[in-house]
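Of the protein chains in this complex, all but one are displayed in their positions.
Let's look at chain A:
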C-alpha cells in the first residue's frame, strides 16, 4: 500500500499531469488517477514536480556561530527552499578539517533528518592554505566526505593546489575552489569598477577570480584531476570555463542566485546586506552568467547561503561580514532570472538545481529521475505563485537579506526526502 499519493503534478513541467504513488520511500507507481486507498494525498494540481534540490554550497555555521544558524535551523530553511541535500562548508569554528568535526556535522544532520547534510572538508589545516588536511581520513570517515574546500579563502599557493588536486584523485573526490588571488584583493570591499571607485570602496577585480580559475583549470588538466569552481561571478570566468571545458578539462562550476539577480548598482546605499564575496558584479556579468548557466558552461546553481548576525551587517560597510541568506530564495530567483525570461525550462531547472550538483558531489541517491523505482526525493513547485520576502519569516536564525520586501515568482509547495514530507505549504513537517 502506498504511504503517499501526489495528485496531478507535472513532472519537469512537461506533459499531462500525473499521480505519483510513494511506497517505502520509493516511487512505486506513476499514472492517471491512482487509487489513494487511505494514503496521505498531496493535491499537486498545477504544480511542477522536480527531483529534490541539492546545494553544493551552504554555510550552516555549526559549530561556532550558532547565534546565526544551526544545522537544525539551516536544515529547516533548506527543506522549505525545496532542498533535499546540502553541503555544509568547512569554515566553521573549529574548522571542519578533520574526521571528528565532519562526523559531528554529518551525525547532527541525520538527527535533524530534514535534509541530507554532507559536510565539506577543508583542503588545508585551519583553512590556512599551508598544509593539506587529512583528506583521506575525512573521505573514509562515517561522513564519507567527497567535496573539499577552503571556501571563504582561496587555496592560493599553486603547489598546494596541485597536490590537493592530485591527492583527491585517489578519493573520488573534488576540490571546490573559492577563486580569489589574495594579493589582488588586499582590503577589497566591492567589485572593482567605476561605481566602487566613486564610492571609495577598495576594488575586488574580476581578474583576481579569473586568473585563479585559469590557473586551476590548467593544473587540473595537467594532473588529470577534477575541479569545481565555487560561485562564478564574472563574464571572464565563464569564458575561461568555456575554453577549459573545450580542451577536455574535468571542471564544473556553480553560480549563486544573487550573482544571477543582483548587481553592483546596489552599492550606492552602502548597506552591507549587499556585501558578499565574491562581490556583486556588473549587470553585464549577471547577464553573461545567466547565459553560461543556460548553455551548461556553468553547471549548476549553489546558494552560498551565509547567515550573519545583525550586528555584523547593520554597521559600516568595511566592518560588515560578506554573505547573505540563500536557501529559501534560490528557486524563486532561478524562476525570475532563468525560467520566466525563457532561458531555462523546468527540465533545465532540474538539471541545474538537482541533477548536476548531485553528480558533481557523487551522490548516488539524489538528483535521480522521476521514475518508478527511484527514491521519492522530490520538490513540488507552484510556478504561478508569487511571494514577498520577509527576512524575519525565513527559517534561518539570521534575518537580514538583500531581498527584503522583494516579490519573487515560484513557490515551493512541498519537499519530500525518501518519501517523507519535510516541508509543506511553508511549514516544516517532518
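Operating definition for what follows: a contact is a pair of C-beta atoms (placed from the backbone, for glycine too) under 8 Å apart; a residue touches a chain by one contact, two chains touch by 3 or more; residues count from 1.
Here is the rule we use: contacts and distances are computed from a predicted model.
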Inset, instruction - Could you tell me which of "Carboxyltransferase domain-containing protein", "Branched-chain amino acid ABC transporter permease", "Aspartate carbamoyltransferase" or "RNA polymerase subunit sigma-70" is the UniProt name of the chain missing from the displayed complex? - result: "Aspartate carbamoyltransferase"
Legend entry - Per the touch definition above, residue among A:198, A:347 or A:427 touching the missing chain: A:198
Inset, instruction - Check each of A:100, A:142, A:291 or A:315 against the chain that is not shown and name the one that touches it. - result: A:315
Inset, instruction - State which residues belonging to chain A touch the missing partner chain. - result: 189, 192-194, 196-203, 269-271, 311, 314-319
